[in-house]
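Let me give you the structure first, and then I'll get to my questions.
Shown here: the complex without one of its protein chains, the others still in place.
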């Protein structure tokens, strides 16, 4: 009854949220989770040299679970191709197993 | 010295937090982490068609590390059985390895 899935994680700048969720939905993913994030390896840390954490979460971390790994790779390719020349970001994938899911 | 664990993740509606943490503690899990989350695949995105992210994090993402995978499955079963008929939510599990842990 459980389902092996690929968990795609995208950490990037907050202003890209709407565009990225469009890409995710266009790829057929049925859901995603978004969390506010700070950190280094992102534009917002550069000016002060300190992470813009706790004070302003200017990044987002988006998680997408997809049954087909190729879909995760496709979403990542499109996001990186469209945005990562001009915006900071990282995408990575790991394996997970969905136990229960229900969307109203 | 490290310990293989199952990491159970529950993403669901915020108002269920107290009930869910009771279930987790009753199952004998010694700790969990909670993060505010938004996203799609949740009730709050339905009305506007846009994710209720950054403006209002009406979901929570709870992570529980347990040594025994069966405990993770049991927690998931109870949460899904009690709440997922009436609330949106997803539970998934992945593998991790605890390096150090200390609770005061």
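A and B are the chain letters, set down in written order, and residue numbers restart from 1 in every chain.
Here, a residue touches a chain if its C-beta (ideal position, glycine included) is under 8 Å from a C-beta of that chain, and two chains touch if they have at least 3 such contacts.
Nothing here was measured: the structure is a model prediction, and the numbers come from that model.
Visitor: Quickly run down the residues of chain A that touch the omitted chain.
Guide: Residues in contact with the chain left out: 8-9, 11, 35-43, 46, 50-51, 53-54, 57, 59, 61, 72-73, 76-77, 79-80, 84-94.
Visitor: If the missing chain were put back, which residues of chain B would it touch?
Guide: Touch with the absent chain occurs at residues 5, 7, 14, 17-18, 21, 25, 30-36, 60, 62, 65, 94-104.
Quick note on the criterion: only the chains that are shown with their structure count from here on.
Visitor: If you average the CA atoms of chain A and of chain B, how many Å lie between those two points?
Guide: 18
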